[in-house]
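Every protein chain but one is kept in place in this view of the complex.
Take a look at subunit A:
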Amino acid sequence: MENRPLEYDYTVAKMFMFTTIVLGIVGMTIGVILAFELAFPSVNTILGSGLAEYTNFSRLRPLHTDAVIFGFTLSGIFATWYYVGQRVLKVSMAESKFLMLIGKLHFWLYIIGVAAVVVSLFAGVTTSKEYAEFEWPIDIAIVVVWVLWGVSVFGLIGIRREKSLYISVWYYIATFLGIAMLYLFNNMEIPTMLATSPAGETGIGAWYHSISMYAGTNDALVQWWYGHNAVAFGFTVPIVAMIYYFLPKESGQAIYSYKLSLLSFWGLMFVYLWAGGHHLLYSTVPDWMQTMGSVFSVILILPSWGSAINMLLTMKGEWQQVAASPLIKFMVLASTFYMFSTLEGPIQAIKSVNAIAHFTDWIVGHVHDGTLGWVGFMIIAALYHMAPRVFKRELYSKGLMAAQFWIQTLGIVLYFTSMWIAGITQGMMWRAHDEFGNLAYSFMDTVDVLHPYYALRGVGGLLYLVGFFMFAYNIYKTMSSRPVEESELQNASPMGA
């Protein structure tokens, strides 16, 4: 066994790769349907008016966000953890029956949770809190899934051979802790069946129904502390974990600066949590808190750009790889979108800009250039890197991958440009007054003017989805149609073929 590379066990990683792709398709397809529902309202009754309750915008919208956040992204995080974790800690899951069991349990309970979420959201069972819509029974299941993942993370760390924790592991640990804290506090709720009527009746009403422990302004404060930082610990931190592992591996380049990675990690941890208040500018939360949210959002540029610059400089002297390899293209563009998004966010958090941007489609655009460009591209890149190693086969088609890259990039550009224009137009029209001080436009005027941009956004989303299907096909073909290699490709790049 000496001098032979470890044989890593990818059973659980493969399971989560599968859900990443399936739930990605589900979440993005619903997203495209929603985009067209806004542009062409008749799409709401696409399956006939009898089923309108289940196909209409209001039911599908939380399904879309939750499927993409907790289906696609979270699966991608888990899939990469079960791959990266073993490799950077130099220990195989096959060495521990316990961790293997935890991993599988983690996966299956996660699947049950996903099924419960889909059923409950279609049924209209929701707490209304964005990205935390689930009622208490599902919340409890989610906490159990999360604890299982925690056992897996710290268990693997516990039996590691590598003394020092690689940067990616820092970020996975932070993901685990951050989401745990946010989710628990935001979902504090009391099941209404616990109440007793003066006549002594108990267990009244729907057993799964609950109400928030917090009221009004406090509830909003906790919700956006959660909502903003769910972005931090779901869309930023774990994706940084991925790029810190996959970009150096794929490009054969060492990370540009260890010190910069330290600075940006601890900086991100400290600054991010302050920024949630920028969702509540001009609301009824205290002024000082709004200002803190604004100021810290701008400071947040530093650690965010720190990681992104560290990644881009990792390619120093090797930029020809960007031209040669579509996989490197995905990762470099992901970093670029990360920089773009983390500049755009702070701009929107400036009070005077927020006065126009808040409640408009510009915010939707911001979320999507981040998620499609940064999160989506990085998870796609990670799976492309993993697939040949996990399935012990060469990647099916590099040409298809390159085509996917360009189609999806075009999709993202259409998406965010249309939403920028729509959002700023909307914000300006809402506030416009005529020469006598009366409102210049009715609300309906603003709805009318957005139609072409909504249609364009639908097209952009559709292109991204088409690209995602190409991705799914490429991975499927990699899995199934090429001859199996003798053992895992140790050093070969998937681009080597």
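The rule is short, and it goes like this: a residue touches a chain if its C-beta (ideal position, glycine included) is under 8 Å from a C-beta of that chain, and two chains touch if they have at least 3 such contacts; residues count from 1.
Here is the rule we go by: contacts and distances are computed from a predicted model.
Enquirer: Consult the UniProt record of the chain that does not appear here and report its protein name from "Copper-exporting P-type ATPase", "Cytochrome-c oxidase, cbb3-type subunit II", "NADH-quinone oxidoreductase subunit I" or "Zinc-finger protein".
Expert: "Cytochrome-c oxidase, cbb3-type subunit II"
Enquirer: Of the residues listed, A:V364, A:A402, A:I421 or A:V466, which one is in contact with the missing chain?
Expert: The one listed residue touching the chain not shown is A:V364.
Enquirer: May I ask which residue of A:P62, A:G113 or A:G234 touches the chain that does not appear here?
Expert: Hidden-chain contact among the options goes to A:P62.
Enquirer: Pick out which of A:F134, A:F235, A:W274 or A:Y338 touches the chain that's been left out of the picture.
Expert: Residue touching the chain left out of view: A:W274.
Enquirer: Could you list which residues of subunit A touch the chain missing from the display?
Expert: On the side of subunit A, residues 37-38, 41, 44-45, 49, 52-53, 56-59, 61-62, 124-130, 154, 157-158, 163-165, 170, 173-174, 177-178, 181, 185, 190, 192-199, 201, 204-206, 209, 211-212, 214-223, 225, 262, 266, 269-270, 272-274, 276-277, 279, 282-286, 289, 292, 296, 355, 358-361, 363-364, 430-433, 438-439, 443-444, 447-448 touch the unshown chain.
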